[in-house]
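Submitted below is the structure of interest, expressed as structure tokens.
Not every chain is included here, but those present sit where they belong.
Per-chain residue numbering starts at 1, and chain names A, B and C are given in the order in which the chains are listed.
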Amino acid sequence: MTKVVTMGEIMLRLSTPGFERFVQANSFDAIYGGGEANVAVSLANYGFDSYFVTKLPEHEIGQAAVNELRRYGVNTDYIARGGERVGIYFSESGASMRPSKVVYDRSNSSIAEAIVEDFNFEEIFKDAKWFHISGITPAISKSGAEITRAAMKAAKEAGVMVSIDLNYRKKLWTPEEAQEVMRDLMQYVDVCIGNEEDASLSLGFTPKGLDVTSGKINIEGYKQILKEMKEEFGFKYVASSLRESYSASDNGWSACIYDGKEFYQSKKYDVRIVDRVGGGDSFASGLICGLLDGKSTSDALEFGVAASALKHTIKGDFNHMSRSEVQTLVDGDSSGRVQR
Amino acid sequence: MTKVVTMGEIMLRLSTPGFERFVQANSFDAIYGGGEANVAVSLANYGFDSYFVTKLPEHEIGQAAVNELRRYGVNTDYIARGGERVGIYFSESGASMRPSKVVYDRSNSSIAEAIVEDFNFEEIFKDAKWFHISGITPAISKSGAEITRAAMKAAKEAGVMVSIDLNYRKKLWTPEEAQEVMRDLMQYVDVCIGNEEDASLSLGFTPKGLDVTSGKINIEGYKQILKEMKEEFGFKYVASSLRESYSASDNGWSACIYDGKEFYQSKKYDVRIVDRVGGGDSFASGLICGLLDGKSTSDALEFGVAASALKHTIKGDFNHMSRSEVQTLVDGDSSGRVQR
Amino acid sequence: MTKVVTMGEIMLRLSTPGFERFVQANSFDAIYGGGEANVAVSLANYGFDSYFVTKLPEHEIGQAAVNELRRYGVNTDYIARGGERVGIYFSESGASMRPSKVVYDRSNSSIAEAIVEDFNFEEIFKDAKWFHISGITPAISKSGAEITRAAMKAAKEAGVMVSIDLNYRKKLWTPEEAQEVMRDLMQYVDVCIGNEEDASLSLGFTPKGLDVTSGKINIEGYKQILKEMKEEFGFKYVASSLRESYSASDNGWSACIYDGKEFYQSKKYDVRIVDRVGGGDSFASGLICGLLDGKSTSDALEFGVAASALKHTIKGDFNHMSRSEVQTLVDGDSSGRVQR
């Protein structure tokens, strides 16, 4: 099996049942997830030898996070144990014109307070083929940024492909702080994933006329920005998912990619949403899977988009779709007929 | 804080889980609600000092109703205690072409058997700015009608703005009975809310060519009826929500208002329904909020419509939306993007 | 009351809650159902004296299946008891482009291992007016085929109308095996129900250009096939439901019938799906009800289609709709307005 590594934070997501608002909830569904952990699970689902690197407390809540990763086939041998807390976020699911809402309570988590010495990157990247990370980990703390840089550098030195999902989070840092850290990290990146907003806020590219609340996609703007990003940082691939938010219940979902030669725009899916958290992560993991499989740029893109369209129909952060299930959709069957 | 008063019945709603039909249900969700109580909770959510007046038994089921009001910030100091029972209604949620269904079991509730002397209206309306009631309370019993009239009269004498939601209920009385009571009450009303059907059945206005099952709105018919109502009863404002029932799952939702000078028709929202019970009440409370805030007629209308469109996405009778959340929708963001 | 008989398997359906995938589930909803049992329950709902014939183990799981039938008014006096197990199937509900999925675990069930002597067909069909069966029972085992044939023969001899739903199941037999058994059984059939796929796989009719994943209906092809089937086997009626699978969440639903004189195509409903399992069975039972009631061919068809459109909005296999609720939809009210 091909060894792949992701690193980041796995959080406890406390999700209100059904469409309950926070103030109505008498219980929370306990879901574990987080950008990179979601990628790790998807890659395990696709049959890769998927390792997730993080730090978690030794107590039972930390253990439960480890267990959820193991349950879905992720190798947890490189997870450091210690620190005080598992980062938490509360979520409620929107519907129609009522947006979903997230309340973060992630400060001082074990991974945010981890240090570079908690991890043996030489061992971690030994024989690995791919390393994926997001722009969240460098944002959670100063040491988070240091760990991210150390990991990317070690991966690069070990000859591992490196992908990043820019994932700008405005609750964690300002655009200025982000750009100072992120632009420096780009030297290690082979595959960069991020939408116009991320490109602007994390890397300082100026999007033209982007209005994320309009639900319209300016595809020419994307084309230009992806090319500029590629030129400035020398990425092998630069890609973006394209979400059209008609409402909290229905989205258009597609993606585009530029590989230095061609710009591809994928098929668009109209998705009825069960849970959109982790949609971007499932695109990243689908794309990585396609590229690791040696698919063409456009085929890898279509695999990533189909994977992530399907994710929107699954409760929780993780994308519980197998490789063959994704391929069936890529091959054109979106009829939803019962599989007996 | 501005003191506002609503009066009516709060019932125990026993709601089947999910889309279960009554004959399938092994449990009921216990929800408390009722036309005026729903308005009271919304007004508390918008920051008003909201009092709800009713009568409830002293036993624990009555207490649970009080508690649910307190939980959401409603002042329950004026609630009389006594009598035998909390009115009950059973509800199941429809989907697609299967309608939602309600079975009432509300006879002989404490408020239906209450008497005028149970309430000290002088104290209740002291320093109050608004009094809201519906056409349900006068329909539940003869003494209910007497209490309603006494309350409206006292409110008027105390200089309080009075609004009514006509809310004709055919299980409670005939059009003849309704009109005899309701036409008399109109003398105390400043703001009258009701659709064509209510206007016809409660007040005797003849709607022209209205077919509530067609899902089409005859806006010219509404314009004319609202003007006629205004003329006959001297309301300051007369308004109606406009529901287009495409199916039990999807409705068009808008509203119109006439203020004696202009007739306004609001923006229309296409709502994917989570729970449509309380939709009209959330329109009333949103409109009242807008008017109390001193908004223009059309702005108050838009606030009311946005509030009630959002209500359709929330489980239960109460509209758990804050003033700023409603305003965001009024301001045009219906993209449903995750609020982090 | 008119006595009607159905025979087949009732299974324990273990259904994941909400939209959970199998690997996420920590509990299963326990639902009992199966093609013919679903028909039996519908016919009981419509007021017929509905008997269901099967064999079930004596243990409590078998008893629970009996109880669920009794609960919904089905007479269980002819159910043989014995054998080892209740057939099981696991189901998860799809959404949007993710299909629903079924995992069968039905081998060696009591009915699959039953023998002809377990049933007294003379008594069973005494005074009965209708007998319904599906193509599943002859497929579950060799003795299942024998029992089916014996039952159909006995029904025919007793002057009972016989209907069959072809229901080809590829997990149970090959087209060759199916045709050998099914073509022989057709001699006893008055009313044959089955789509193009069933006609092809169970009876060997060649559908022209049918692509079940395209979501498009070739109505001329259906017209021709129904006529050919009628001609070859001498059915009184031959009918098919017409499903257009836009996605796992939304389907178009209609049906057609040929009575030897006219070919009728019904109104089409666009259904938002709650649970599509049992959709075909509810069409069969609605059509049977219409024919037993002496409705015209097209009226019976419309009753069947309305009944089954409504089934898609109900959780579980059974169609918990009364005769009058179905008729309301037939009569044109699909507005889904709350029934108070």
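Keep in mind that, in the parts below, contacts are C-beta pairs under 8 Å (C-beta built on N, C-alpha and C of every residue); 3 or more make two chains touch, one makes a residue touch a chain.
Worth saying up front: this structure is predicted, and the values here are computed from it rather than measured.
Undergrad: With 3 copies in place, how many does the full complex contain?
TA: In total, this homomeric complex is built from 6 copies.
Basically, only the chains that are shown with their structure count from here on.
Undergrad: Counting residue numbers used by both copies over all numbers at the interface, does the chain A-chain B contact come out same (over half shared) or different (under half)?
TA: Both copies touch with mostly different residues.
Undergrad: How many Å are there between the centre of chain A and the centre of chain B, using C-alpha atoms for each centre?
TA: Roughly 44 Å, centre to centre.
Undergrad: Check each residue of chain A and list the ones that touch at least two other chains.
TA: none
Undergrad: Touching residues of chain A toward chain C in the complex: what are they?
TA: It is residues 72, 269, 271-274, 309-310, 312-316, 320-321, 325, 329, 332-340 of chain A that touch chain C.
Undergrad: Considering only the defined contacts, which chain A positions touch chain B in the complex?
TA: By the definition above, chain A touches chain B via 18-21, 23-24, 94-102, 104, 169-171, 212-215, 245-250, 276-277.
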